[in-house]
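Here it is, the structure, as structure tokens.
Note that one protein chain of the assembly has been removed; the remaining protein chains are unaltered in position.
Chain nomenclature is as follows: A, B and C, assigned in order of appearance, with residue numbering initiated at 1 for each chain independently.
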Amino acid sequence: MKLNLNQTQINRCRARAKTIADTIQTFIDQSTTVSVERTILRFLSIDGVNPLDVPYVNVITDHIIAEADLSLGVAHYLSLAIEDTGLTPQEIAQAIDQKQLSLKPYQTKTHPNHSLLYPTIEEQLNRVNKQRRIREKTLAENPKKSTPELYVIVATGNIYEDIEQALSAAHKGADIIAVIRTTGQSLLDFVPYGPTTEGFGGTMATQENFKLMRQALDDFTTSHQRYIKLVNYASGLCMPEIAAIGALERLDMMLNDSLYGIIFRDINMQRTFIDQYFSRLISAYAGITINTGEDNYLTTSDAYEHAHTVLASQFINEQFAKNALMEERFMGLGHAYEIDPNLENSFLYELAQAELSKAIFPNAPLKYMPPTKHMTGDIFKGLIQNALFNIVAVTSHQSIHLLGMLTEAIHTPFMSDRALAIDNATYIAKAFKDFSHEISYRPDGIIMNRANDVLHQAETLLKTIQEEGLFTTLEKGRFAGISRKLNAGKGLDGVFKKAPSYENPVMTRLIERLKEGNHED
Amino acid sequence: MKLNLNQTQINRCRARAKTIADTIQTFIDQSTTVSVERTILRFLSIDGVNPLDVPYVNVITDHIIAEADLSLGVAHYLSLAIEDTGLTPQEIAQAIDQKQLSLKPYQTKTHPNHSLLYPTIEEQLNRVNKQRRIREKTLAENPKKSTPELYVIVATGNIYEDIEQALSAAHKGADIIAVIRTTGQSLLDFVPYGPTTEGFGGTMATQENFKLMRQALDDFTTSHQRYIKLVNYASGLCMPEIAAIGALERLDMMLNDSLYGIIFRDINMQRTFIDQYFSRLISAYAGITINTGEDNYLTTSDAYEHAHTVLASQFINEQFAKNALMEERFMGLGHAYEIDPNLENSFLYELAQAELSKAIFPNAPLKYMPPTKHMTGDIFKGLIQNALFNIVAVTSHQSIHLLGMLTEAIHTPFMSDRALAIDNATYIAKAFKDFSHEISYRPDGIIMNRANDVLHQAETLLKTIQEEGLFTTLEKGRFAGISRKLNAGKGLDGVFKKAPSYENPVMTRLIERLKEGNHED
Amino acid sequence: MKIRPYGDTLNDGKIQLSFTLPLPCNAHGEETAKALVQKMGIHDVQIVHASPLNATFSFYIVYGTTHHQIDPTTITVTEIDSDTLTKSEIEAFIATHFDRPITFIGASTGTDAHTVGIDAIMNMKGYAGHYGLERYKGIQAINLGSQVENETLLEEAIKHNADVILISQTVTQKDVHIQNLTSFIELLEAEGKRDDFIVIIGGARINHALAKELGYDAGFGPKKYAYHVASFAVHLLKQKKDA
Partner (left out) sequence: MKIRPYGDTLNDGKIQLSFTLPLPCNAHGEETAKALVQKMGIHDVQIVHASPLNATFSFYIVYGTTHHQIDPTTITVTEIDSDTLTKSEIEAFIATHFDRPITFIGASTGTDAHTVGIDAIMNMKGYAGHYGLERYKGIQAINLGSQVENETLLEEAIKHNADVILISQTVTQKDVHIQNLTSFIELLEAEGKRDDFIVIIGGARINHALAKELGYDAGFGPKKYAYHVASFAVHLLKQKKDA
């Protein structure tokens, strides 16, 4: 192995991370959230918004919270209401909205007949599965690259401009397009509806926007024989809902990380851990690659000093994903090139870190983030920072290669910024094609020692986390130096302890299908 | 050794190159040129121009050619005239210019008393030596860099603007400033005089311009404790004269390469080989680093296919320099980063070539040229091309690091272009500081194989040249694919076979001083 | 004295531009790009690079010579005029002129989740080698973090009896920061509290001129650290006290 790492030490880290994740899982298994419940409703084919633009799925959960008790789960109410009224779930939602129906009477009923829900759920899961198979077939038909896949963002705020920008990027050679969300969407406790043209620093994540962009990229695929992957953001208060609409509309990747939401968006940790589990089950089933957000730690803390926090978090995120029955090939664990360019040998440290991640997670499609924090208005220097990052990406065989923009410190990317970024990465990928096979690192040199140091520090941190528990770790602000409290943060009021009779039929079927490896329609 | 080269093969190449150079040396020893003779006159303290702007040194040689026979050498005429008239050399020149004196009568005289010339020559050589000692002392007082020395050009055409640009570059961190000559100056058979403000793509090389720039840089050195080296161009019809004024004005480097003049300026090969020998003796004595122009081959021929021509030429240039008693530490042999960026693994091939040059000439301060031919109007891409070049320069420990300009394909550098180039190189030097110690190359990998291939091809070419002779090689156009004839090209009419009594007292004293290692005043 | 940009000769007027046009990349696109640049008062326009971004967009890199010249002596700068003191000078200034600690309260407001900037000014560690306000003797620094509502910030400022309010704004797209900053000043005024506080803003795209325009006391952008902010604040506080 290139870095002479101690495999026993790596195994120890994994074992510790597993204990950490399993402890949280025990908590998760006892709880549900408004967002999880709304997701179940979406799998019951409830769609659309009321005249006040409130999604019908929210209408139902709001109604249950106000009038009854959500800890029984929406499945309880819906199966009883269907049986009782003979209405479809969508009709039930509309009736509730028009105050023609109340679910309160069902609160005290027992033995709901969940089998009434399964046909719709099966249909929706089949739709997800069909999307997965389209993706897999198209990917198989198109040639696979040996160099990292080029990932760029679009962020105009207007889905139609986004499409223009995405197609231009695809023409220039991008493999993956991420549509950034409008600032603050992750704090909304509902998913907006319909095509949207007004956003700040990003575009609303809506099912219709997903559909429009997917169609545009599919058209490109048809005309250019190159599948373009589509990405959006699930992390936030609506994590599982967005995962669900992404699965239905064939997104290919989803940013999906509780830790990001907790630390950087002040989302309550209980809420988002619960949401994350369900959302990852959905993505695992849909064959959607998740992206985690460890890279963000280094935008706040010093990247040289806190490199090990990224690695420790990757270990934990891996176990969270495993608990959600996700295959390694869908775990886009995040890391980043964020060391201060004023540091001597910065390139060596970055290379060490990138090789380390790759060595430890060889089967995961690592998501490698470009320099952002130390980008300045000096676009010329920025272009070179990005070139060095590109060299590391190619040399350490990263999978998901997020391209840096020379205007990172200035604005969300212009069309030309993105084109220059793609040119940069394409040139480097060609010039350095076989470089990694050509070189080996000096035993006990700066690179090997750095990699081993970071691993060692990560192990120490994992030990601490295992001892104190992840909740406490987050309270102590060990990641990114930001402290968050167990009972503070956004969305806590959406967390419910499951009633003894609680059931989530979507989760049940997802787990069954995942375990059976059953992807048949 | 990093590249696993065959030292015996390298030795064979050196031996062949020595034979090649020695054969030319035999020819050189029998000949002189107008430029050599004018250089002798400069060492006799003849300076200035006549009312028609003709330098007095040209007045004398023109006069001798027109009225007498230059093959006897100017020393013959001058010593007789001094003895005869009691005038100083300068007075003699003025008298000739005013037609008050003719040297014709001395043509047939024998036994000139050269000892009349020596005091002035000694004085001038002492002045050169004093300059050398100032340089050595100042350099010793200033800290030495462990990374390559940053070399930038100024080329405004106006010496005063050049100074402004040079000082800005020095402020930004440049170590070496080259003042590019106006286009076509190398074809002038005289050295212009005085400060000049009008040039195309460069500024006249005049003694006064040298002095002005030297003073400005010395002032910078005083205020910033950092010696800035000054470079100009000797190659061309006035090679030894420019070497002489450079030695007197303390230039630190001189572009000095016959092959460049022959191939790219169509200067007659006999003329410039003779001139080169004398000019290199001067530079060897003055402690001036010469720069050779092999890099230029790759601007005309394909850099991947013709890499070996550069290496072969470096071997020959090394022997030419040795014949001029030059120490290795002054041999700035040229090479370049000129492979088409569209070639796969271009970075690997460039790295191989740069490591090869360094391995073969470990004591020579190699001059490493940036991408030029494949630079385009895409300044953003150009900046990255330069960054990759900078990485190779640092990784292969080049000495003289000519910075590439992002606007290479557009204009001679603006002040800001140069600043961006220095920023680029400074950033890379820091980020990659110890990279070279960290990596080793795969035995039998692309890099090692490429280096060995190039060495092998160079040996084959040297064998051919040894067999056919360098004159024939040039006639056949083996370098840069440009063919030049022995008896064509500019300046042939300035070549003279030495008369049996010919003497060059400056050369005699230079060789004596060099051999004695005598650098005392 | 009039000046122009400088390439390699005084006032040669050389500048570089780049932009995209919604046109295919061809000779017509290039001519259009050239004509557009000429409209800006730039002559000798050289389109040195043109490349297609897709079938209907093209990117141009341009060099040219600008006609325009400017007399720099006519340009006035809205600059902070108080002296910049060092950390220990500020501490001494506070000890001399005030008999109580000075309270700074700060936040990144609205939907803005960027904290690195405000932390750089307020937290112990500071940034780029310059300690933050928390480490200053005589200063009490309260950092409310990010995504703080304007109303909350004001409430907390009143509650803690703050002398100085610090607001960080990083996201500027579609002028979201202008809206947010304007509404904070309106809030202060509506509550009749504008004179109770020194109010300072900062962020990557903020400068002093913009701050004044929006009704703030000062604005600080990149490469400004705690000692800049504190120097300004303590001088102004003393002035207020003396008045």
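Criterion: contacts are C-beta pairs under 8 Å (C-beta built on N, C-alpha and C of every residue); 3 or more make two chains touch, one makes a residue touch a chain.
Bear in mind that the values here come from a model prediction, so they are computed numbers and not experimental data.
Participant: Give me the visible chains that the unshown chain touches, in label order.
Facilitator: The omitted chain makes contact with A, B, C across the full complex.
Participant: From the listed residues A:L41, A:L187 or A:M415, report the one that touches the chain absent from this view.
Facilitator: Answer from the full complex: A:M415 touches the omitted chain.
Participant: For the chain that's not shown, point to the residue among C:H28, C:H43 or C:K159 touching it.
Facilitator: C:H28
Participant: Could you tell which one of C:L10, C:A95 or C:M124 touches the chain left off the display?
Facilitator: Touches the omitted chain: C:L10.
Participant: Even though one chain is hidden, which residues of chain A still touch it in the full complex?
Facilitator: 155-156, 158, 161, 165, 376-380, 407, 409-415
Participant: Hey, which chain B residues sit against the chain that's not shown?
Facilitator: 157, 164, 167-168, 171-172, 183-184, 187, 200-201, 264-266, 299-300, 373, 376-377, 409, 411-412, 414-416, 419, 482
Participant: For review purposes, identify every residue of chain C that touches the missing chain, sorted by number.
Facilitator: These residues of chain C touch the chain that is not shown: 3, 5-7, 10-11, 14-23, 27-28, 31-32, 35-36, 39-42, 46, 57, 66, 68, 70, 72, 75-77, 79, 205.
Rule of thumb we're sticking to: only the chains that are shown with their structure count from here on.
Participant: CA centre of chain A versus CA centre of chain B: separation in Å?
Facilitator: About 60 Å separates the centre of chain A from that of chain B.
Participant: Please list all residues of chain A that touch 2 or more other chains.
Facilitator: In chain A, nothing touches at least two other chains.
Participant: If a residue has to touch 2 or more other chains to count, which residues of chain C qualify?
Facilitator: 51
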